[in-house]
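All protein chains but one are shown in place.
Just so it is clear, A, B, C, D and E label the chains in written order, and each chain counts residues from 1 on its own.
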Amino acid sequence: MNTLLCIPLLVLLGTLVPLCSTRYSRTACAFLTAALPAVALFLVLQLAPAILDGQRFQTAIEWVPSLGLSLAFRLDGLSLLFSLLILGIGLLVILYARYYLSSNDNIGKFFCYLILFMFAMLGVVMSDNLIQMWVFWELTSISSFLLISFWGHKSDARKGARMALTITGTGGLFLLAGLLMLGNVVGSFELQTVLDSGDMIRASSAYPIITVLILIGAFTKSAQFPFHFWLPNAMAAPTPVSAYLHSATMVKAGIFLMARFYPSLAGTDLWFLMVSMTGLATFLLGGYLALFQHDLKGLLANSTISHLGLITLLLGMGSDLALVAAIFHIINHATFKASLFMAAGIIDHESGSRDMRQLNGLWKYMPYTATLAMVASMAMAGVPLLNGFLSKEMFFNETLHQNSLGSISWMVPVLATLGGVLSVAYSLRFIHDVFFNGEPINLPKTPHEPPRYMRVPVEVLVALCLAVGIFPSFIVGDLLYSASNAALNGDVPSYSLAIWHGFNIPLLMSAIALVGGLVVYYNRQHLFKFQAQFPTNDPKILFERAIQQLVNKATWFIGFTENGSLQRYMYFLMMLTIVVSAYPLLDLDATAGHRPEIPLDALSITGAVLLSLASLATVIWHRRRMVALLTLSVVGLIVTLAFARFSAPDLALTQLSVEVVTIILLMLALFFLPQKTPKESSPRRVVRDLGISAMIGGIVGTVIFALMTRPLDTISDFFTENSKTGGGGTNVVNVILVDFRGFDTLGEITVLGIAALGIFKLIARMRLYMPSSNEQGRPWSSDRHPLMLSVVSQSLLPLALLVSAYIFLRGHNMPGGGFIAGLITSVAIIQQYVAHGVDWIKDRLKLDYQIMIGSGIGIATLTGLGSWLFGRPFLTSWFDYFYLPVIGKFELASAMLFDLGVFLTVVGATMLILANLGQLTTSERAVYEEEA
Amino acid sequence: MSFYTELLITVLLVIGGVFLLVGSIGLARLPDIFTRLHGPTKATTLGITGILLSSLIYQTITQSRFSVSELLITLFLLITAPVAANMIAKTALHRDNPAIPRTTGQSLMSKIRTRQPADAQEED
Amino acid sequence: MQHLSILPILLPLITGALLLLPPLSKNIKRQRIATLLSMFAQVVVGFALVTHVQTEGVTQYILGDWRPPFGIVLVADSMSTVMVAVTNFLAFGALCYATGSYDRAGGYFYPLFMFQVMGINGAFLTGDAFNLFVFFEILLIASYALLVHGGGKQKTQATVHYVILNLAGSSVFLFGLGILYGTLGTLNIADMAQKVSELDGSVVILTKIGALMLLVVFGMKSAMLPLHFWLPKTYSSASAPVAAIFAVMTKVGIYSILRIHGVVFGDEAGELAHIAQSWLWPLALMTIVVGTIGVLASPSLKLVTANLVVLSAGTLLVCAALQNEAATSAALYYMIHSTLVAGGMFLLADLIGRQRGKAEDRFVMAKAMDNPVFLAIFFSIAAVAVIGMPPFSGFIGKIMILQSVQSATEQMWVWPIVLLSSLGSLIALSRAGTTLFWRYSTTNKQSNEDSQPIHLGEWLGIVLLLSASPILALFAGPLTELTNEAAAYLFNPSLSVDALLTAPLSKGGF
Amino acid sequence: MLSWALFFVTICICIALFLNLWRLLVGPHISDRIMALDTMYINAIALLMLYGIYMQTSLYFEAALLIAMLGFVSTSALCKYLLRGDIIE
Amino acid sequence: MEGIYAFCVGLMTACGIFLTLRGRTFSVVVGLTLLSYAVNLFLFASGRLKLDAAAVLGMSEEYGDPLPQALVLTAIVIGFAMTAFAVILAMRARADLGNDHVDGRIPQTKESARQKAGGQR
């Protein structure tokens, strides 16, 4: 397996190690955790010489080829530099965290998140594919969220983490958009192709938007103005996290991104203006804000913002040398800032406070740490012989050599110097306010030096600051060159890494910065007073408030639209239906087609008038529910007659039986419902609804008229032709039902069965109010089972069953069938319930309706399955004619069996519904009446 | 079809139609629910019987096979019509629908409603 | 293998019927075992069907041996089989979860669940427009019954809205079908596609109305704005396993849009080509927006999840509106992902709610959970996946969708809205997660005894559904190949339409 | 002759149906309305039989039979509802 | 004939829709029933109207389109199942929620709110 792939994989594997080793001591856990990243670092170092020689390693595995997404890794100079920072500082942070975290903290979880982050970060810098880079980019957001919120029970940590995630997540979305567009412009998501197509990209019309999108991604991650505010709030994280994420890695991802795409995107005015102006603003703002922080980490966070601004400014200048300076400052900032965070963590850890108003004179208590911290902060201030000085000199130098702002280009060096002044001032503040400035005030603990090994990471980093500061080209020369080479995609300008370049303007600027910084710090009280005039806007509170407002607005909106009113929802459904269908209807030139119409006759007119009147009466009297039921029955009856009139006897039969059962059901329900509907619709609502109904009615009427008057060529001839020969029946409708489209029927009886089960569920445990008098307040009649009704119903039952059998048997050849027969049987049984009551029936009729449903559906299905035995598809029908002496010729058909299934289901379902509903109010259950 | 069968069918039909109409006129015209009951229960039943009989004859002749299934409907209606009338009357009484003032025997109505014997003493 | 493509319908049907009969009908333990076994078999069948179609090509099951377009056919192509497999897998997860306690919260849970699965599978498989209606009704009536499972005022109330709206919707469905039959004279979807291209004159207008009415119906099932109102309340009040299976129901609507409005009224439809597009566009985008707003406004995890379903529906409708191969492929992938994740999230929300005492799954301070680590891990997976952040399946779906947008104007609309919706869910879910898992009161630890322990089946259900997301991401390569193929098939009428109508003539009693 | 009779009877029944509907709509009591509906069922049967004669078909006989059966069930259930509230008790 | 048929279907649809837009479950159920009648007639007519053409072989010279009839039959049955469920659901809602409003709560109209306020004063 290739080494390159091993590097991220080892780290990925490393995320599991801490989870498995939590049960061991914290030291063991830390060492085990460090092992795999250490190996990874070793591997990187092994590859380093070749890379420094100008080689580039690449490897790729396909992941989602159709998206152009592959797992592609590369290790070139820039990746190498970042990998070293990520792995090296990461290892130091692991060591440091072992001491920093208390025994209450779940160190395994912490290390898991940390290594996950390390993996994500490595992935970003080693990516050789745009989408993959974004994947890792987002992973850094997620893992940093987990790290920042490590102490999730603290409100600050939760809010800080959310803010960081929201801002960087937003940036991630912009970045994704940018990267996708970039890839689409280039035609490939391979990094090298993109880097090589700079000219094409800059020439493309999408260039500005791509640049803006990618830069927003970078700015959010690197805490550039105006997205800088999340970083100070991320300080709620444990300090090792800050030392790692907020100095060397996470915040540098944005910087890395800009450096990475430098060859593709940089070199235009847009780039210059956006990047350098943002950088400059951030540089100054961060420095200024750092000055006023009382929180040690807050100061460091703002200084980080400032330094990130500085690097951004350099990247924006557009000169290759500036890029070199930027990369150099990336290294330097990583080392001194990581050590400073660690030092701050030590101070916090050993003294219990990070407030610089409490922390004073720690020199006395922890001189060794103080020394380290002071060296590091001097590096931050840009004091000679330390690494910060060198890169800052280069920075000053670069500010002098740009002229993109035309006649006001002079402002850039001036402002840069001002930034330098600020950084000296806050560095001084860090040193003086913490280690000197009298005695500590009300510290929770008496401070002392930290454990030996907790200092090691700081020592290493400070040593690096010194080493780079004194022997720059020996320590980082090659690395810097190779990184710059990679970032520039070749062609590194000449530059010199030396401590001394002679007396020149940059040196003067440095001197001004040092002196100015001293002056500023000396007069800090005035500045503090000046600053105190401004209201302090805690970005955290503002942000939370903004989010809260967003949520409130959303809640208002949802409350406003989803107001829980069915009438409104129905209104939308109807309106949409009207709109989509009325719109095309406007194009219909003539409603009537050319198909000859059937002439009118008195009967039809009578039917139409009766139907219309009954329908209207149902609407007009809908609030008198019983009357509405009666008019509804009339409508049902006329519809039945209409079906008969227009040659659909099966429909007439079905419609009629269904209608009667429906009315019975409605009556059963009406008993428990109010007898009248109150008048509550406002006149406006009524008019509106009338309008809607009229429109839908109009549309439906128009459409059906248009359809009926146009000729139609259908597939139906096939059915009439094959009904007898292929389906064995002369009633084509029935043959369609049980044979041609038997599958529909199977579904239909399933629906019926399910409905019955569902209704059973509804009825179960229903607590009903049983009225003891009717709507007039009259008590119910005492005659539960009228004599004549009982006697006649009993006699009619066998007759009804016979009719049912008749309808069932003839169905295949004549109007009828299992469904209608089932309903007749059900109605006949219901009539017995009506006449005799539930108790009487219960003693006499022992039918398990549930089993009937199950077996009905089962029989129908099994009939269908029978054809499998003959190698035919489901529901293939079979029929044949037989001859028996005496009886003569008769037909047997599988459709009969299928229809039996239908019959059983219908009876079972209808009776399960009605009998159970009736049972609700039997004498044993009268208890409900009292409860209600 | 011979003239006489056609005549028979026609007569039956017309009788049926007329009585159906009479029943419905009764329903519409008579003054109270109890008098209205008579129309549908009797006239309509006869009317439908007439129509069913004519259909029976007609179908038997035209289809040249014995089509007496109409008898079943007639039977059915004869059995059920009185019960329906009884149920409707019960409902009307239960809900205190008034009879027209000149109805005799109105004193019975409260007894009928409560299904007491006719010779029972008034409670108050 | 001949009958493989009908098994996803028959297996649940037969199981459902058997569950009503002795010896299963009165014994919940037997029912549980029988249903789990059957469901497992269905999962196997689902995957077998996918591979079968991959190797053997599209299979048409000619019911009753009546050749199309006269009889009803089932069409097993890549798209339908994938959806069936997803449904069965989802159902299996939900069923595992239900064995915990929900199966006893009311009668007939298992049979109804089986019928629900049958309805959904049928709707995916059928190649007949009216049969589609029948399966819609099966899945609807089963969903009504399942929705009331467990009882309670909230459920009843939600069911009233859900049922009435859907009944009205079914009427519109029938109006639409009536019009289509009245103009095309056929019901077989492939045949319809062919007939549509031959139409001319004023009939075209009528057909258009029919098609658009169907769009309204499908739009309502898929929670398209402004017909989505029913969804949040319905889904959030359903009991967990029911809500989980509901996660695939909106997809049925979207699938139907892809099938009917994408294929029948697709490129070849002449005057009627892409009639749905102009309506779908704004509505789909607005659905995303409103879904996102809903996610932001939701005060509980169940509601968040329900609104996420709306959001994903909007996203999928955008794909449907795009009407190109890449978008359809993206839709299919995203459909798989969002279905399983939403299903898992409903289960998770229930479990979280159960462990937080009275606060349930609302975003307020509550007692600490008993199993925070397990729940947090799976919450994170779900959250990351639905937001569309890497490394889980959501981001691949999202990128596929973004990449499928071709014209610049379309990009201008779709990209910002899709990306901002991600941001919205990011904000909402990070708030949700931090509140649920970290804002707990340490005072009343004694009340821990109240919450019932997590049952094995419940663990399993959540693990099954949510671990699907990483797996979907990991195997995104082959999977997207599959979805691409499905989309390509759909967009090639000579494959998808003509082939289906030239089945061999073989009929007659035997 | 027959066709004339058919026409006449059809008109009779049409008028009858209108009268029934009129009674159903004006009431005044719910029992009147039920009675009207019941009568309507019977007139509907007559109509179907007439139609059968007119079209020379017996296809609608079952529909008539069913109306006879179900009309009775409907009427008695309606009355039972008004008498007892609970039709299945 | 087609004209009055279409008119009736349209009118029934309108009546059904109007009722489904009401606020009480019972009215809505009645409306849905009415609507489903209309839908059935609609679907039926999509195969065009024919007199004396029942699709029973040997009973008439020509046959009406049997397919829509079969579809309507299925639709009727399904509609019945759905209506039944809706009816019982309406009962259940009344039992659970204490009223029969579709939203489970009686909406406060301006008038009733004023009355309530007046009553409290």
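The rule is short, and it goes like this: contacts are C-beta pairs under 8 Å (C-beta built on N, C-alpha and C of every residue); 3 or more make two chains touch, one makes a residue touch a chain.
The criterion applied here is as follows: contacts and distances are computed from a predicted model.
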Task = Given the options "ABC transporter ATP-binding protein", "Acyl-CoA dehydrogenase family protein", "Nickel transport system permease protein NikB" or "Na(+)/H(+) antiporter subunit E", say which is the protein name UniProt records for the missing chain.
result = "Na(+)/H(+) antiporter subunit E"
Remark   = Contact set (omitted chain vs shown chains) is A, B
Residue among A:438, A:502 or A:888 touching the omitted chain = A:888
Note = Interface residues of chain B toward the undisplayed chain are 18-19, 22, 25-26, 29-32, 34-35, 37-39, 41-43, 45-46, 65-69, 71-72, 78-79, 81-83, 85-86, 89-90, 93, 99-100, 102-106, 108-109, 111-113, 115-118
Query = In the whole complex, what residues of chain A lie against the chain that is missing from view?
reply = 782-783, 787-788, 790-792, 794-795, 797-799, 801-803, 805-806, 809-810, 832, 841, 844-845, 886-888, 890
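The definition used in the following text is that only the chains that are shown with their structure count from here on.
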Remark   = In contact with chain C as well as chain E, sorted by label, we have A
Ask   = Based on the averaged CA atom positions, which chain is farthest from chain D?
value = A
Message = Using C-alpha centres only, name the chain that sits farthest from chain C.
response = B
Key: CA centroid of chain D to CA centroid of chain E, Å   = 22
Contacts with two or more other chains, residues of chain D listed in rising order = 10, 17, 30, 34, 59, 65, 69, 76, 80, 82-83
Request  = Any chance you could list the residues of chain B touching two or more other chains?
outcome  = 76, 80, 83, 87, 90, 94-95
Note = Chains touch in the following pairs A-B, A-C, A-D, A-E, B-D, C-E, D-E
Key: Touching residues on chain A, where the partner in the complex is chain C   = 62-67, 69, 131, 134-136, 138-139, 141-142, 145, 149, 152-153, 158, 161-162, 165-166, 169-170, 172-174, 176-177, 180, 184, 547, 550-551, 554-555, 557-559, 561-562, 564, 566, 568-570, 572-574, 576-577, 580-581, 584-585, 587-590, 593, 699-700, 703-704, 706-708, 710, 712-716, 718-719, 722, 725-726, 728, 739-744, 746-748, 750-751, 753-755, 757-758, 760-762, 764-765, 850-851, 853-855, 857-858, 861, 865, 867-868, 870-880
Key: Contacting residues of chain D [partner chain A, same complex]   = 10-11, 14, 17-18, 21, 24-25, 27, 30, 33-34, 37, 40-41, 44, 47-48, 51, 59-60, 62-63, 65-67, 69-70, 73-74, 76-78, 80-89
Key: In the complex with chain A, residue positions of chain E that touch it   = 1-27, 29-31, 33-34, 37-38, 40-42, 44-60, 63-67, 69-74, 76-85, 87-92, 94-96, 100, 102-103, 106-107, 109
